[in-house]
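Input: a single structure, listed below in C-alpha cells.
One chain of protein is taken out of this complex; the other chains stay put.
Here the chain labels run A, B and C in written order, and each chain numbers its own residues starting at 1.
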Amino acid sequence: MKLSLASAMIDAALAEARTLNVTVCVTVVDAAAWPVAFARMDGAPLGVIDVSSKKAKTAVLFQMDSEAFGKIAHPDGVAYSLENTNGGLTSFGGGVLLKALDGSIAGAIGVSGATTEDDIAIARVAARILST
Amino acid sequence: MKLSLASAMIDAALAEARTLNVTVCVTVVDAAAWPVAFARMDGAPLGVIDVSSKKAKTAVLFQMDSEAFGKIAHPDGVAYSLENTNGGLTSFGGGVLLKALDGSIAGAIGVSGATTEDDIAIARVAARILST
Amino acid sequence: MKLSLASAMIDAALAEARTLNVTVCVTVVDAAAWPVAFARMDGAPLGVIDVSSKKAKTAVLFQMDSEAFGKIAHPDGVAYSLENTNGGLTSFGGGVLLKALDGSIAGAIGVSGATTEDDIAIARVAARILST
Partner (left out) sequence: MKLSLASAMIDAALAEARTLNVTVCVTVVDAAAWPVAFARMDGAPLGVIDVSSKKAKTAVLFQMDSEAFGKIAHPDGVAYSLENTNGGLTSFGGGVLLKALDGSIAGAIGVSGATTEDDIAIARVAARILST
C-alpha cells in the first residue's frame, strides 16, 4: 500500500464525510496491518481514533469487512470471543477490506465517528480509489 | 511436552489441513501454557496466528477443549466473562486438551484458520499422536 | 490542532524528506497528545511508525523537544527512568514541540526514519508552518 494511494483514499473519505456533514477518523493499513496514513477531522470524539484503527486492522487480519466479521464474532455468532483476539477487534461496520485489481489484498481502511451506516459509506467511497 | 512430540503433532495437523484443502495456524503449548512449537501455513489470514495460540491456552488453562469452554464462557453460559480472564480466551472450538497415556495433562493444541468444524478435526487428528 | 494545519505540516515534512532523500514516518499530535495525522513514506522501516508517534508524544507530554528530554531522561541525566513513564517515551531527537503564535502549546510533531539529525531538521521545517 503506497502512501500516495493511502493519502488519496483519506482525502476521498474526508470529502465524503464533509458532504454527509459528519466528522470522522480514517485509518489506512497495509496488507500486514501496519498503518500507512491516518487523519482525524476537527471535532471528532477522541475515542474514535482507536476505533478507526481497530476497524481497519479487523478487516485486514481476517480478510473481510468488519461488518461481516461482526456477524461471526458476536455472542450469537459462530466465533464468539474472536473479537477479543489480536489486542481487540471490531464487530461492527466501517472497516473495509481493500483488494488490488488482481484480487490480492492491498490493506484496509477504517472509518469511525459517524453512524455505522455512514462510516461504511465513507469507507466504500474511499475504497473505490483502488479500482480507478 | 517434548519438542519432538509437539513437532510431530504440528506435522500431523499440517498434513490434515492440506488434505482438507484449508490453511491454518497451529500452536502447541505445554501443561503450563507455555508455547512449544508453532507453524503458520502459507496464505493463512494473519489474525489467526493469535487465535491458534489463544485456543491452545484456553484448553490447557481450564483443562477442557475450547469448544466446551465456550458453552460456559458465553453470555448465555454459567460463567460469562470467564473468556475475558487470562489476557483473553477463546469461546469456540479448535483448542484441544492433550492428555498423556496415564491421564495427566500434557498440554494443548490450538488450530485456527478453517471452519471451526475443520479446526477441531485437524486438532484431533494431531492429538492422536499422543496415544500412539 | 486543526487537521488542515497538521496535514500541511505532514506535507512539508514529506517534501523535506524527499529533498534529503530519506524515508520517514511523521506523526502530529494535539496539545493533549492525541494523534491528528500520520503518514508513512514508502520504504520506511516498520519500526519507525511507533517511534515517530512516541517522539511526538514525548515532546508534548513534557513540553520540550525530545532531544532536550533525552538529556534528562537518560542513565546519566537528572531524571533517569522518566523515559519509562507514559507507556514509553523517546530520549533522542525528532520530536518537536509546536507552539502557537501566542506561545501556547499547539501540539507536537514526531519524525523518525532518517538519522536523528535529519529527523530533527525535517520536524523543524514542518513546524515552521505554524509561524507563517
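In this section, contacts are C-beta pairs under 8 Å (C-beta built on N, C-alpha and C of every residue); 3 or more make two chains touch, one makes a residue touch a chain.
Small disclaimer: the values here were computed from a predicted structure and weren't measured.
Note that of C:Ala73, C:Val96 or C:Ala121, the residue touching the chain absent from this view is C:Ala73.
Considering the complete assembly, chain C touches the hidden chain via residues 45-48, 50-51, 54, 70, 73-76, 83-84, 88-92, 116.
Residues touching the missing chain, restricted to chain A, are 30-34 (touch as defined at the top).
For chain B, the residues in touch with the chain missing from this view are 2-3, 6-7, 14, 32, 34-42, 46, 49.
The working rule: only the chains that are shown with their structure count from here on.
Homomeric contact chain A/chain C: same residue numbering on both sides for over half of the interface positions.
Centroids built from CA atoms put chain B at 30 Å from chain A.
The distance from the centre of chain A to the centre of chain C, each centre being the mean of the chain's C-alpha atoms, comes to 26 Å.
Looking at chain C, one finds that none of its residues touch two or more other chains.
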